[in-house]
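Mind looking over this structure? Questions follow.
The complex appears here minus one protein chain, its other protein chains still in place.
Let's look at chain A:
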Amino acid sequence: AKMAAVGGYGTTSSQRGATSFQRRTSVGSRRVTVAGTRPSVRHGLLLISSGLPSLDWVIGGGVAVGTLLLIEEDRYGLYSSLLFKYFLAEGVVCGHNLFVASAKVHPDYILKELPAPLLDDTHKTELEEAVKSEESQDSMKIAWRYQNLPKMEASPTTSTKFGHYYDVSKTMSPELLQAIKCHSFYLPEELSSQPTIKTRTMNSAYTRLLQSIQRVICQEGFDGSDPQKKQKNILRIGIQSLGSLLWGDDICSSDTPEDIHSLTKFLYVLRGLLRKSLSACIITVPAHLIQNKAIMERVTNLSDTVVGLESFIGSERETNPLYKDYHGLVHVHQIPRLNSLMCDVSDTKDLAFRLKRKLFSIERLHLPPDLSDTVSRTSKQDLAESAKLLSSGCGAMAIGKKHLDF
């Protein structure tokens, strides 16, 4: 059966080296796959991993080729840059091509800081043991019969054949990177060249970036336009902190920006480029800095998957015992509804993330049981507030406004 990526570009054959994921095809089957991808059968889409299996699970199985994953940065950009690196690291491990664009940090430096993959099975079990030993401290004294029951699934189980785990305490070895074709766009270096595409009042940095992306897609054959350059690989595009002042856009720094359309125009053209090529893109946006909320509404409508990160650093939630196990919340604002009337929204609406020593994971948020007899009014109210905020679910499905009291 032929699997069509969004935009109609059929998948083609690929024989990759031993280091990258290779899906075993049955003898006689003529279905061939690109490394690091798996089909979403119901929608006829080709999915790639975001680099974080727990994120893949909540956004419908992965990032569809031809789509955009937009991350609303947490206040200090700490965790969003982690997700950014995971996406790129996954591309390295799968043998994909990379395109890294940044206005602040040179892409070479970003690539040097990618987390090391846990490819060896022994490493993975080591990690699991470390996690188990941390949690075995609390052995049960009274309810000891429950000690041996399987722990509640906080993270959904994911197949290890698609998506990998990374150790954030170690950086990826340079040898892995050398095998990968990387394109970079560092704005300060690009400002000297003249933009040649004609567009009415689009921010010139965005114009240059679009040109650069289009050139790579076209010249490297990711859009199938040149039959001689038929590309059998995926291009992973990463753009960091789009919309920030460093990109020449004032939507993050001004209440009344001069040009509110540049970013949305950029996203529209980018969508056109993504849809017609074997590529997928991650963009982080400092949404918390954008005063004009209308812009973020429009940005969301022009993106496919939108995930917001809210870290607890510096907020009152940092010391709130309700959230002691977590470092922040994850809001899935939108999941694409492509090639189908339905979309794969997960049932889990309340998500949080935590960064342990080596592993970053996204989990279903469990509020601890309300055990105290003398719970004060304020903390009960806080619980209700949190529950209300948490229940604002994915925008593709209904968002509840009323808080039901049981």
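FYI, contacts are C-beta pairs under 8 Å (C-beta built on N, C-alpha and C of every residue); 3 or more make two chains touch, one makes a residue touch a chain; residues count from 1.
Everything below uses one rule, namely that contacts and distances are computed from a predicted model.
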**Q.** Chain not present in the shown complex, as UniProt names it (candidates "N-acetylglucosamine-6-phosphate deacetylase", "Interferon alpha-2-like", "Aldehyde dehydrogenase" or "Elongator complex protein 6")
**A.** "Elongator complex protein 6"
Q | Selected from A:104, A:232, A:298 or A:356 as touching the chain missing from the view | A | A:298
Q: From the listed residues A:65, A:269 or A:359, report the one that touches the chain absent from this view.
A: A:269
Q. Taking the entire complex into account, which one of A:104, A:232, A:288 or A:337 touches the absent chain?
A. A:337
Q. For chain A, which residues lie in contact with the unshown chain of the complex?
A. 4, 6-8, 42, 44, 66, 197-201, 210, 214, 261, 264-265, 268-269, 271-273, 275-276, 292-294, 297-298, 301-302, 337-343, 345, 347, 349, 391, 393-402, 404
